[in-house]
Structure formats: C-alpha cells, structure tokens
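Since the structure comes first, as structure tokens, the remarks are kept for the end.
Apart from one protein chain that is not included, each protein chain of the complex appears where it belongs.
Chain IDs A and B follow the sequence of writing; residue 1 opens each chain.
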Amino acid sequence: MAYRRGFLFICVLSCILAVTTGVHAGGYDAFKGLEGTLRISGGTAHIPVMKALAREVMTRYPAIRITIAGGGSGVGIKQVGEGLVDIGNSGRRPTDQEISAYGLRLHRWAVDGVAAVVHPENPVRSLTSRQVQDIFAGRVTNWKEVGGPDRAIHVFTRDEASGTRHVFWKKALGKGAIRKDADVVPSNGAMKTAVATDPAAIGYISVGYVDETVQALALDGVEPSLENVRSGRYPVARGLYSNTKGQPSALAQAFLDLLFAPEGRRIIASKGYIPADR
Amino acid sequence: MSRRERLVRKILGTATLCAAALPLSILIFMLILARPLLSSFSVSDLLTGSWAPLQGRYGILPMMVASFLLASCSLAVSFPVSLGCAGLIFGLTPPMLAVPLRRLVQLMTGFPTVVYGFVGVFLLVPTVRHLFHAGSGRCLLSALVPLSLMITPTMTLFFSDAFAAVPRPILLAAAAAGADPVQRFVWVVIPSARRGLAAGLVLSFGRALGDTLIALMLAGNAAQVPSGFLESARTLTAHIALVIAADLQSLEFASIFLCGMVLYVLTSCAALCAWKMRAATRKNSR
C-alpha cells in the first residue's frame, strides 16, 4: 500500500514537472537561474504593465522578487540615477541633461497618448486646443462657454514630477500656464478617480487608463483612440520609457527583454498601450 | 555603589544618551539638507515668498498659511467639543453614560489617520461638493472635519485628566456652598484646571499641525494661499510628501527640509510650552 502511494506520488510529481516545464514560454526563459530583487519605480502609467509582468515572472521563478513603486516620472529618473532602484520608469523622454548626468540608458517599449477627460455625464465631447488651453489657464471657467451645462469647471492637474503632466503641458497646452488653484492629484489612477466622481471636472490621463468611468475628449476633432495615437494623428502622444543606469544587471536585462518579447507585447497591448519596437 | 550597579548605570546611561541624541540629530539633518536653499535665498524671503519652482521661487508661505489655518480651525472646533465631552465624563452626566463615553473616546484614539482620510475621500468629499457646489470637494473644509474629529479624543482625555487633578477639597467646599454640578464645573473645575487645559490645547495644536494623511488626501494640495474654506490648499506636511519626488540635487528638494524644520521648531515649541505649563501646575499644587 505504501509502495503504491509512493508510486502515485512520483507519477503526480512528474506530471507537474512536465506541465510546468512545458508551459514555459520563450520570453520568460531568460529568467531561468536568476535570483535576487529587482526594484522598479516611477511613472504611474507604467504600473499596470509592470504589475502584470512581475506577476508572471514571480509565479514562474519564486527566487526572483520584483518590487514596484509609483511616484511619477521624475521619481523614476531620479531614483534610477541615484542607484536607488534598478529600473526607473518615465512617461517622458529624460532630458539630455538627465541622461548625461546620470548615464542613463533608455528603453522605449510603448507609445501612449494623453487625453483630456471629463465626467461621462458631461455633454462636451470635443474641444479645440485653444479651448483646452483657456480652460487650464483659467481664462474659461464655466462649461457653458464651451458648449456644456452652466457649471463652474473644476480643473485637475498632476504634480510637477509627473511625465503625463509634462507631455500634456508641452503638446496640448503649448507650454501655457496651468491655473494655480487647480487640484493636484498624485497619479493617473487618482486623476481618473477624481474626474469619475466629479461631474464638473476636467483632467488628463494616459489613454491606457481610459475606461467607461471617464469620457476622453477629442482634441481639434481627433479622437484619442489607439489608432490615432499609433498613426500620429492624435498629437498628444509620448513614449513610455524604462531607464537603467549604464549597463543593466542580468535580471534587469531579462525584464527589459521581456517588454519587447511577444509575451510582454501582449500584456502591454492588453493594458491599452501600443507596444513599440526596440 | 557596587561594581555591578555602576555597570548597569553605565549601560542605561548610554542608551539614554543614544535616545536623547535622536531629536538633536533630526534637527541637524534638516539643517544640513536645507542648506543649499538657505545659502542661496534669505530666510525671510523663503518664509514669506510664494511657491513657483519653475520661476525659481521656493517660498513656503502658502503651505505655512494652510497649515496654520487648518490646525487652528480644527482646534477651534475640537476645543469646545473636547471640553464638553470631558465635562460629561467628569460628572455632568450619570456614570451610566459617562463610562461608555470615556471608553469610546479612548478607543477613538486608536483610529488610524489613514482610515479617517479614506472615509473622507469617499464620504465627505462628494458631500461637500454637492452641498456647496464649489471646487472639486477637495478643500480645507473637507480636511477640517476629520482632522478635528481626530484630535478631539486625545484632547478630551487630556482635559479629563486635568479635571481629575483638581483637588477634592475645593470641590467639596463648592458643593457645601450650595453650587450645583454645572456651577461647580464652570466656576470651580475649569478655572482651577486652566493650566492643564492650555497644555492640552498646545499639544493638540502640534498634533493637528503634524498630521499628514488627512491633509494630503482631502485638502486638494494646490500650492496657493487659500482665501476661503472651500479653496484647495497644501499643508507643510503634504508638501513634504508630494515634493519628496523631486530631484535630489534640486532646490525644490531642499525646500522640504525647510518645511520639516519649520514643523520641527513649531511642534517642539508646543512641547516646551506644554511642559512649562505643567511644571507650573505641579509647583502650585505642591
């Protein structure tokens, strides 16, 4: 009896082994034999993708630990530059000064648009760039001036470390002013929450974060859809970068490779971004 | 004195020295790290200027005003409330109510601040927005309510301790003179516990000033001098939590250490004042 149980156990064990080794997909093989902790921080637009990838990797290779923190693009660039993390994400291209000062290597793995968003109940569906600039600068303060209901506009913006803010400010606002009394929220998710719960709000988020709880606005008649971002018709677009300081460690390299492998690209697309080639 | 006692004394003394070095080293760290800012601007400019880092202005006045406004207003709300609660606990209500109230207040000191903030985000902010139709709902008022609720329990406990320390003979004398409980409370207990009350008030002010999460989650965080309770504002503490993200070499980053220093100085002044007042009470009662 004991013999048979032992036999059964070995059968099951070998089955499990066969299944788990069979499941291995190419992009994850690079992690084989690696161990240690990979620290990632920075852009909040990157977090959904990073979390999904980390989950896949850590499930397959328990010896690897991947920690993910937010903070914004500025934090990502600063922390990787100071060596506090292995990979620093940014939703904007690091400035030349940052690249040279820290010796950064850039890896642009996705393209993403930044869309102005309002509450779904708001009838406004499209704005000109002029109107957007006026609203964010505080020259237009009521929705009825841009074809909406008679309601004061609540402007939401991000903190200065945000890459989303940087891109929106540069490409949609033409580096114009943002009103000082605008409410500052710390992340893309927070922006979505704030706008989704405030019928008079306007804010801006990464296209990957847009869902049915918020309404993305067309800018000068161009919808911020994935096709329009990909083709370049929607102008407020940016790359999503993962930066390393100099030569990445083996673990960081494997992770970056994964972002460009088919498995990684599938996850990137599933989170609403456009995978980019190396 | 035996050798063993000397040894124990030495070990304990070293530990005490280490512990006492902590508050000093915190201050020194703040000073050193704020130096880049202090060496390029004068202190008065920094303390009275506006915050516009893109234009090279690193003043922290908006944050100081917001912190002060928020702390003093929440104190103004919670002081009478605490006084009332402490009065109830002291004996203005039958023990059947006073004892459970005291228990509840004690338990409330254990409510995590992040939970106050969480409830504020999902309950208070939408309510404020609908009631006042002003702003996004994230404003001083939204932070004020949970903040005053947070400091009330500790203040109440402090006040009831101060009331309990009022010498019994005075109370008995007042009762013998025909004073009813309310009269005794208003004319005897409160005046003789005034130093304890003041100490509790000052310490609670320090605590309201030092709260981070409620202000960060509910006050809106716009770096401007607020002109009303429905305006978005950023406190010193929230400023630290937000700007910690800045470049390590930048002056913005140095400014959070200035904020830390201001908070440090204000709260330690509060602690010193409270200690002085309590010391005076002790001397009087002796």
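Heads up, the rule we're going with is that a residue touches a chain if its C-beta (ideal position, glycine included) is under 8 Å from a C-beta of that chain, and two chains touch if they have at least 3 such contacts.
By definition in this document, contacts and distances are computed from a predicted model.
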If you had to name the missing chain as UniProt does, which of "Error-prone repair protein ImuA", "Oligopeptide transport system permease protein OppC", "Phosphate ABC transporter membrane protein 2, PhoT family" or "PQQ-dependent dehydrogenase, methanol/ethanol family" would it be?
"Phosphate ABC transporter membrane protein 2, PhoT family"
To test your reading of the contact rule: which positions on subunit A touch the chain that is missing from view?
37, 39, 41, 44, 47-48, 50-51, 54-55, 58-59, 62, 65-70, 82-85, 185-190, 192-193, 209
So which bits of subunit B touch the chain we can't see?
2, 4-5, 8-9, 11-13, 15-16, 18-20, 22-23, 25-26, 29-30, 33, 80-85, 87-88, 92-93, 97, 101, 103-119, 121-123, 149, 152-154, 156-158, 160-161, 180, 182-183, 185-186, 200, 203-204, 206-207, 209-213, 217, 237, 240-241, 244, 248, 256-257, 260, 263-264, 267-268, 270-272, 274-275
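Here is the rule we use: only the chains that are shown with their structure count from here on.
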From the C-alpha centre of subunit A to that of subunit B, how far is it in Å?
38
Complex interface listing, subunit A residues touching subunit B
71-72, 74-75, 78, 82, 152, 154, 156, 159-161, 180-186, 194, 197-198, 200-201
Going by the contact rule set out above, which residues of subunit B touch subunit A in the complex?
53-54, 125-126, 129, 133-138, 220-224, 231-232, 234, 242, 245-248, 252
